[in-house]
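With one protein chain withheld, the remaining protein chains of the complex are depicted in position.
Per-chain numbering from 1; labels A, B and C assigned in written order.
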Amino acid sequence: MDNLIALLVAAPLLGAAVLLCGGRRLDAVGHWIGTVLAAASFVIGAVLFADMLGKDAEHRAVGQHLFSWIPVEGFQADVAFQLDQLSMTFVLLITGVGSLIHVYSIGYMEHDERRRRFFGYLNLFLAAMLLLVLADNYLLLYVGWEGVGLASYLLIGFWQHKPSAATAAKKAFLVNRVGDLGLSIAIMLMFTTFGTFAFGPVLEATGETGEGTLTAIGLMLLLAACGKSAQVPLQSWLGDAMEGPTPVSALIHAATMVTAGVYLIVRSGEIFNAAPDAQLVTTVVGAVTLLFGAIVGCAKDDIKKALAGSTMSQIGYMILAAGLGPIGYVFAIMHLVTHGFFKAGLFLGAGSVMHGMNDEVDMRRYGGLRKYMPVTFVTFGLGYLAIIGFPGLSGFFSKDKIIEAAFAKGGTEGWILGSVALLGAAVTAFYMTRVMLMTFFGEKRWQPDERGNEPHPHESPKSMTIPMVVLAFGSVFAGGFFGVGDRFVHWLEPVTEHTHGHPPIGATAVTLSTVTVMVVGVGLAYLLYGRRPVPAVAPRGSLLTRAARRDLLQDDFNHVVLVRGGEHLTRSLVYVDHTLVDGVVNGTAASMGGLSGRLRKLQNGYARSYAVSMFGGAALLIAATLLMRAV
Amino acid sequence: MSFPLLTATAALPAIGAIATAAVPAARRTAAKWLALLVSLATLALAVVVLVRFDPDGDRYQLTESHSWIKDFGVRYELGVDGIAVALIALTALLIPFVILAGWHDADPLETRSSRWRPTQGFFALILAVEAMVIISFEATDVFLFYIFFEAMLIPMYFLIGGFGDRAHAGSDEHAAAQRSYAAVKFLLYNLAGGLIMLAAVIGLYVVAGNFSLQEIAAARADGSLDMATNTERWLFLGFFFAFAVKAPLWPLHTWLPNAMGESTAPVAVLITAVVDKVGTFAMLRFCLQLFPEASEWATPAILVLALISIIYGALLAVGQRDIKRLVAYASISHFGFIIMGIFAMTSQGQSGATLYMVNHGISTAALMLVAGFLISRRGSRLIADYGGVQKVAPVLAGTFLVGSLATLSLPGLAPFVSEFLVLVGTFARYPVIGIIATFGIVLAALYTLVLYQRTMTGPVKPEVSAMPDLKVRELVVVAPLIALLIVLGVYPKPLTDIVNPAVEQTMSDVQKTDPKPDVEAAK
Amino acid sequence: MNPVNYLYLAALLFTIGATGVLIRRNAIVVFMCVELMLNACNLAFVAFSRMHGNLDGQIIAFFTMVVAAAEVVVGLAIIVSLFRSRHSASVDDASLMKL
Partner (left out) sequence: MSATAVHSLWTTAADPIQKIDAPNIEYGQLSPVLIVIGAAVVGILVEAFVPRKSRYHVQLFVSVVALAAAFAAVVGLAASGYGTTKAGIAAMGAVAVDGPALFLQGTILLAGVLGVFTFAERRLDPVAHGNRVDSFAAQAASVPGSDSEKAAVRAGFTTTEVFPLLLFAIGGMLVFPAANDLLTLFIALEVFSLPLYLLCAVARRKRLMSQEAAVKYFLLGAFASAFTLFGIALLYGYAGSVSYATVAQVVDGTVETVNPALAGTMGNDALLLIGAAMVVMGLLFKVGAVPFHMWTPDVYQGAPTPVTGFMAAATKVAAFGALLRLLYVVLPGLRWDWRPVMMGVAVVTMLGGAIVAITQTDIKRLLAYSSIAHAGFILAGVIATTPDGVSSVLFYLAAYSFVTIGAFAVVTLVRDAGGEATHLSKWAGLGRRSPLVAAVFAVFLLAFAGIPLTSGFAGKFAVFKAAAEGGASALVVVGVVSSAIAAFFYIRVIVLMFFSEPRPEGPTVAVPSPLTMTAIAVGVAVTLVLGVAPQYFLDLAGQAGVFVR
């Protein structure tokens, strides 16, 4: 039974191989192959899940050792898998949502002649992501880590003919590389500290080394997480990543890949537990990001970018929770799962809207779409209620727990983090309501585009709506299913261990305040966007708004400091290489030539001057010989 | 006296070279096929060597030893350890692809006097280089090694200067001038290095009285031959200088971009993937074994230089406008990694360095050859002249992407394994250097992806709109290399099994042991 | 008279001859200066021979004369042919080949 684990990865990998090497002859059936294999992987996952439930909590973790990967003296890297409750949670999320989005893409990418390749990339992503969550050591995890990075690169840049897409893809990969820097350094540290980088030995040995080392490792892991999960300061790529096809945004940049950072931190829980400073930094990063993302989300008119901002901020919640340690791990993962459902749903909804609106993304060109695409409206709406944490829906359960845990951290930190989280909840409610209103309510604001063809909003095909519906179910009930009776807590406890946190002001108080701020946010948004018509062109807006539209100037900073600076550096280095390093050599050669030219002047053709040189030579010779004797 | 397998492996391409050169002018294609067959036969022999080699056996196997020049204390001594075997295999493996890729590179443009036979010459020279490289991997006699280390410059020189890249910006005269400048630069740099090494070789003779690597190493080990500290250091520097030029190590690198830029893609591959490896190989085999103390003494300086190479090479690669020069600078950065791994003096570092030599050979070959196909289609080496190729020639673009990903050492592809080992190995002893070197991987991503983006993506440039996709011959060249990259990336164990024992030997030569993990050290 | 003085004379003659070679233009004269140097050698030989009281030096002197004669034969032949083709015996005119 355990040997099935490899199949989880193998199935989509096979799909990727077949689809990418298959060539045009597979164009007709490519998307089916991809979808079937993704679903197969899900089925295997389900089977393993059932099997796991059959066992009692202690013996649920299973593993499979495939082969020794890099055997070098004192350095053992194996290709081996580990499937415990945490991994299983991810497996189900990834394969489940993944399969749905495969189905969705069949319709969404119908008119793209490179659909086969698209599905190949999707399968590649699934394989890499599963490898990431199933690996039993950090190096193999690193492989999956970069693998998803590659897939995301290929998918963001899927429409390569668009320079913006190509640039966004490159940016995403590069920023992630910076994060990977952290991961590889962390692995090196583990190797020099523990002599291994397999989860088991490392996490058990944390007690045997100093806090300093662990803090270093923790911070490096955090850096990696920041890269992958678009946390400040490495968040800048996520917004641009929306250049990719919408299913990609839903799967990779909302539901799964971007949450890998959270997985990494929770997985390395023991390390963080032993390194409070690292934890503190983690919580700070999470808090900052959740506000950052939320603020950006408020200002964007591009529906996908707005959702991207919200993704950022939701993951900020998770990171925050993960930073809180045992009181937060479970809720981080729980929010991750629920978020997977409703954010994927929201993105698919957005995709459906764009599908009906000739790929228009500017919400100011929408309006009143609820009449035209009811299914989308309903599913999107449910997702919306879930994310703002409407009582009873999934978002409510998970987010509320995180805020609670944040307060439970205790001390001033607890207060600060908690109130930030609350504030974030309010802003979330605000910008999501804004999206909702601008898209589905009010009167229609779209005009014919420059090519004169006016969009005719219509509902999307079944292949697209069905996944949306399924995800909507998830967004509604998942939270309750997990939260009631702490089912999820018990499920994950054996892996992440859990200590129940007690917020100073009491759980109910927290819950109430959460709901109130949510209501406030919604109301505020309604006053601004529901009561009065939305201008079709964005007003100039306040300084903050304008900054937020530009992702709070983070890109401008990067451009000035990194891009410009880098260009100057390289250009000057090229110059140095050519003039200095090369110049020295050529200079020597030239000077040799010059010397030679001067010396040959002595050879002036006059026999008598030759005689002079001989005479002088003889004199020198004699003098030297006598001198030698003298000294 | 068993069959002299190693001699045969080196002699076969040599004979093939002569035979190819002798093919009459008219029978151009015959020459090509002859060369290809010879290289394949050599590959077969190399495989036999690989099979006959027993990783757990003696250090040097398949040895041959004959008296050669008694007066110079020179013997014809051959023998291979795991490192040599791996590199011989690499060489023998790459040459057929080089030949196949260069199939039309040396077809005469116009029919000159019937005596002028460029094609025959081209392939004969390639085989000659192969022979010399292989024997210098096999030689366990310093003098024997030196002779071929130097001699291989001549055929390389003619390959660079005689068969330039036809896709040259500017007039033919300008191209010719550029080309001979590159060739002369290549030769003078390496000759200078070689001559300085000659002085050291002579010095070694004066000190040791013979050139047998094993005897000297043994004598060094049991202390029966002790050099004065300064003598050893001077000799070490003499040797190292030559190898650092060949490798090349900053700041002795500037010949490489010219050479690779001006020569045809296959020749560029020959330079960077095959010939330069002799330099790094020699550091590992000769510098460390003959002068362990001096190596340790020089390590800090060398590591710093290697570090500079890594970062500097990568940054310059970012700044290049010419595809082939970009790859050249990337190689400089990679050679920095290899040298760093060698002198980190850890098992991981040195195993990694050895794997790196092999993997870098394959990955650069893949990237450079595809780049060559691209250039030959458009007739320009400038990145700016391309754009949107991916749309018109998806397979070409795909292979190019894989090559690029290998160059940025993406996990799952072979180069990742070696690069990570080098980094870990270095980090274990020199954390700061290790960390700084890690930034190289970010820069690598930068220059490769920028290259890919500018050439393959974006709107289709009119000049490339009619560009055909890879032909069968070209696919035959690229596909196996890519397959190999993936296989060695997922399952490098066979290679490491061969390499590890040799590395352990070298480690014991320099009397180094890996630093213990802190946890164990604490116990 | 102290025979050493002959040696000083010889040295003087040699130097004069050498100087002549360096300063005179006409090939014939230059050549004569060389002859002078040879004769200086002869003088030295003879003087030494006298001092050592053995005959070697004197015999060598005869050899030197023969050699000088041979040189004259060859030298004049060359110089004359040069003169005939250039209508000048100046060694400075003969400077086609330089640098």
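Before moving on, here are some points about what is shown:
FYI, a residue touches a chain if its C-beta (ideal position, glycine included) is under 8 Å from a C-beta of that chain, and two chains touch if they have at least 3 such contacts.
Note that this is a predicted model, so its numbers are computed, not measured.
Hidden chain, full complex: it touches shown chains A, B, C. Touch with the chain that is not drawn comes from one residue among B:Ala11, B:Ala176 or B:Leu475, which is B:Ala176. Within chain B, the residues in touch with the undisplayed chain are 67-72, 112-113, 115-117, 146-148, 150-151, 153-154, 157-158, 161-162, 173, 176, 179-180, 183-184, 187-188, 191-192, 195-196, 198-199, 202-203, 205-206. Although one chain is not shown, part of chain A still touches it, namely residues 589, 592-593, 595-597, 599-600, 602-603, 605, 607, 609-611, 613-614, 616-618, 620-622, 624-626, 628-629. Listed here are the chain C residues that touch the chain not shown: 4, 7, 10, 14, 17-18, 21, 27, 30-31, 34, 37-38, 40-41, 44-45, 47-48, 51-54, 56-57, 60, 63-64, 67, 70-71, 74-75, 77-79, 81-82, 84-86, 91, 94-98.
Here is the rule we use: only the chains that are shown with their structure count from here on.
The interface with the greater count of contacting C-beta pairs, when A-B is set against A-C, is A-B.
Computed centre separation for the pair chain A/chain B is 37 angstrom, with centres defined by C-alpha atoms.
Averaged C-alpha coordinates give centres for chain A and chain C that are 97 Å from one another.
Contact of a single residue of chain C with at least two other chains is seen at no position. Residues of chain A that touch chain C in their complex: 600-601, 603-608, 611-612, 615. Listing the residues of chain A that touch chain B in their complex gives 20, 67-75, 79, 139, 142-143, 145-147, 150, 153, 157, 160-161, 163, 166-167, 169-170, 173-174, 177-178, 180-181, 184-185, 187-189, 191-196, 205, 208-209, 213, 566, 569-571, 573-574, 577, 581-582, 585, 589. For chain B in complex with chain A, the touching residues are 185, 188-189, 250-251, 253-254, 312, 315-316, 318-320, 347-348, 351-352, 388, 390-391, 398, 405, 410-412, 416-417, 420-421, 423-424, 427-428, 431, 434-435, 438-439, 441-442, 445-446, 449-450, 453, 456-460, 490-493, 496-497, 500, 503-504, 514-520, 522.
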